[in-house]
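Reading through the structure tokens given below for one structure.
Only a single protein chain was left out; the remaining protein chains are all shown in position.
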Amino acid sequence: MSLDHIVTVTIGGLTVGMIYALVALGYTMVYGVLEFINFAHGEVFTVGGYVAAFTLFALGVSDQMSTVAIIGSLLLALVLSMAVPAALGLLVERVAYRPLRGRSRIMPLLSAIGVSIVLQQLIIIVFGPTPITMPTLGISSASVSILGARIRVLALVIITVSVVLMAGLTYLVKATRIGKAMRATSQDMEAAEMMGIETNQTIAFTFVVGSALAGIGGLLVIMYYGSLKFDAGFLYGLKAFTAAVLGGIGNIPGAVVGALVLGLTETYGVSMDLGFLAWFVVAGLLMGLYVQLVLAPKKRLQHISDDRRTPGYERSIANIYRLAPYLAVRTLVVERTDALRSVSARHAVRLMLGNLFLVVTAAVLFANGSSRIDTRWQPVIAFVVLMVILMFRPSGILGKHITEKV
Amino acid sequence: MGLSRMLQTLRSITERVPRRVWAVAGFSLAAIFPLFNVLGFMPTAWLRVGVVSLVFVMLSLGLNVVMGEAGLLNLGYIAFFAVGAYTTALLSSPKFGLRWPFWALLVLSALLAMVAGLLIGLPTLRLRGDYLAIVTLAFGEIVRLTITNLQPLTNGPNGVTGIYPPRLLSQGAIDSLQASGWSEALLKWLVIDKPIEYYYLVFVFVVITAFLISNLKNSRVGRAWNALREDELAAVSSGITAARAKLLSVVLSAGVAGLAGSVYAYYSNVISPESFLFMQSVIVVCMVVLGGMGSIPGVIIGAIVLQALPQVIRESAGAMRSEFEVYRMLIFGLLIVAMVIFRPEGLLPDKLWRQEVHEVDPRELEKTRQSLFDVEEGHQDLEA
Partner (left out) sequence: MAREMRLSARKALAIMLLVALVVASMSLAGCKKDEGTTVSDDETAGKTETIKIGVETALTGPLPDYGYAAQVGCELAVEDFSGFTIGDTTYEIELVVLDDKAEPTEAAIVAQTMVDEGVVGVIGGLTTGATLAAMPIYAENRIPQISGSVTGPKANETDFDTFYRTCWNDGVQGEALSVWAQELGAKKVVLMDDNGAYAVGLADVTENSLKAAGVETLRQNCQSGDKDLSAQVANIKEFGADVVIFTGYHPEAGLLRKQMVEAGMSDVQFMGGDGIKSAEFVAEAGGNANAEGCYATFGGFPEAQQPGYTAFAAKYLEKTGDEVGPYAQNNYDALGALVAAIKKAGSTDTEKIIEALQTLEYEGVTGTFTFASATSGAVTRGDIVVTGLTPANVPRYVVKDGAWIAVE
């Protein structure tokens, strides 16, 4: 893997990750204050992209226009692609979520799914069924050379804009009055109300901010990729949501970290030569099987009768077994004796199932005879990463820092 | 609020009729439903809507076990349905030139789906709430993408075609019956290939499933599930093995989905990954919630209503139908939102759930909130 290849893939991963992050922030903020998954958030993102492209078309933007005019119309598109989704977010919150506040947590989720269907169909009816495209502009295909790799200027713009927006958001949440109100509302809505905080307004504000960020995400996506389909929000929403959960949902820095991890894993997962890693997986598998079949049955008999009563520490060791390569390192180097002690017969079965899963996965992934993962498995990678991380850290990568959640 | 008062009056009238009467009435209506078609009052399309609705009734009944009873949100439920459907399709189609017996495939499909349930259940059941939801969602997508990608086995996106119709008895047995003088007309019913035959086949399965699940609901296991759903800590301290009970619910519900998948594959003749999208999982969840979580009659009604709704919208557009098709999904979405807002407890709610859904004590809210924090703290030891 050459250096320019690494740079290309890394910048590609960061760009995607940043866009995921912009969308994921909306999920995580809403979750922070209301503890529900705003499923319609992906559609808000799509609307942002559509509004931006529509505005630019309406203004007749092209390279023939003066620089000032282009920048002016881009700014107008930016403002509109924030304002329209923000208004939409506000409306949806008011109509479909607020009446459900205080009810069982699944109700808003279902309502959100309904809203998501409605918004998708409205996009088709309002903007037509064909994917919307951007007017072609010089800046959207300009590129610079970094370490021998050609990187698009827009990729750098996306990364910069996202970092600025996230810094702004952190400031907003940490240092302003409304930010304090948001944090208070998420900590304890009732108490916040008693302290004189208008929780309804605060929640509405959260929706506005989250939707505006998603709208900008939509604008950046359509500028970067040139086109957007009416149902693009579903996939983006799903991935952004995955990112938010990865980072520990409700946690703002977590969403960003999760999004970057996801973006990089996706791009690296399909473009890295896995020759070395593949052998590592095989070695781990053999080691795991040896431990289970030869060592485990001798030593542990009546140790753990029930999950609940087992100390968390031992359970986590058992969980570690499920990922064979990791197991190889941990059992051999760190905690050999402990690990052996805690494996019960039932766990041995589990471990075997886990290893079987790994063998099948490896066989499938490398079935095409090369040590490279077939690109058709790219979407699977995101989900597998999610499942594995949640098995080890059930509340996300940064899930513990609850004080920092919105 | 005139409408709401009217509804209240209506409800007080309907509630005076015992549930048993409703159940018998519903059962009889479902049983004679195809006759409307036979007598020519109803287009055959409705019969197909009926079959698909019943398949989804089975799915909803299955999901209700894990969601309504045990309180675990599963957003990848359609994956088990897919496992069952593909098992049947691959072993009874020209794809591999196999035609395994119907009954054997039913059992095998259910069993394989249960194994899938075990595989996903074991490592994930300690997750709670939204984390469990997202992991099951991921599982559902992984299964669908794997089916799409494993082209040599599944034909990938092209799907498996030409699934043979089910024979209730082996060909040999049918032949010998014919030889012993059974009438042709009767024997034709042993090979299921008409919509009306599928309808009754699925109907029988639905009745059996509903019966078994309602018995389970009132059994020791069912009470354990409800206890876990209401307060896991209290349930565990009173001697319920949480992991085992939860796992049982996941595996059972997966089995029901596998069975439904098998029947669905036979009925639809062709299956392809397009039938197992995430949206389908969501629709089944909607069926359970809108019907009334934990309530078996409710779930049945919910599935029928939601599955038949698009066709109802189509038919009610009348002459404008062709122009109206574009707005069908829009209305579907609006109706979901409206139902959640105006009738959150579902169409036929379970008693326990109705209390929960409508009024929530602020302290209760705090408790759920707190329990979320507990999870996070409880697993800090992972880092040790």
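Labels for the chains are A and B, by order of writing; each one numbers its residues from 1.
The criterion applied here is as follows: a residue touches a chain if its C-beta (ideal position, glycine included) is under 8 Å from a C-beta of that chain, and two chains touch if they have at least 3 such contacts.
Small disclaimer: the values here were computed from a predicted structure and weren't measured.
From the options B:Arg48, B:Arg99 or B:Arg244, the residue with contact to the chain not on display is B:Arg48.
For the options A:Ile125, A:Ala167 or A:Ala191, the residue in contact with the chain missing from this view is A:Ile125. Note that of A:Val95, A:Leu147, A:Val163 or A:Ala191, the residue touching the chain absent from this view is A:Val95. From the options B:Pro34, B:Pro123 or B:Gly159, the residue with contact to the chain not on display is B:Gly159.
Where chain A meets the omitted chain, the residues involved are 5, 8-9, 12-13, 15-16, 91, 94-96, 98-99, 118, 121-122, 124-126, 128-131, 133-134, 136, 140-141, 143, 150, 152, 221, 224-227, 229-232, 234-236, 266-271, 368, 372, 374-376, 378-379. Mapped onto chain B, the interface with the missing chain covers residues 43-45, 47-49, 52, 148-149, 151, 156-159, 161-162, 195, 268-272, 274-275, 310-311, 314, 320-331, 334, 337-338, 341-342.
In this text, only the chains that are shown with their structure count from here on.
For chain B in complex with chain A, the touching residues are 73, 118-119, 122-124, 126-131, 133-135, 137-139, 141-142, 145-146, 148-150, 236, 241-244, 278, 282, 285-286, 289-290, 293, 326-327, 329-330, 332-337, 340-341, 344, 353, 356-358, 360, 362, 365-366, 368-369, 372-373, 375-376, 378-382, 384. Partner chain B is touched in their complex by these residues of chain A: 31, 35, 37, 95-96, 99-100, 102-108, 110-111, 113-118, 120-122, 124-125, 188-190, 238, 241-242, 245, 249, 306-308, 311-313, 316, 319, 322, 350, 353-354, 357, 364, 374, 376-377, 379-380, 383-384, 386-387, 390-395, 399-400, 402.
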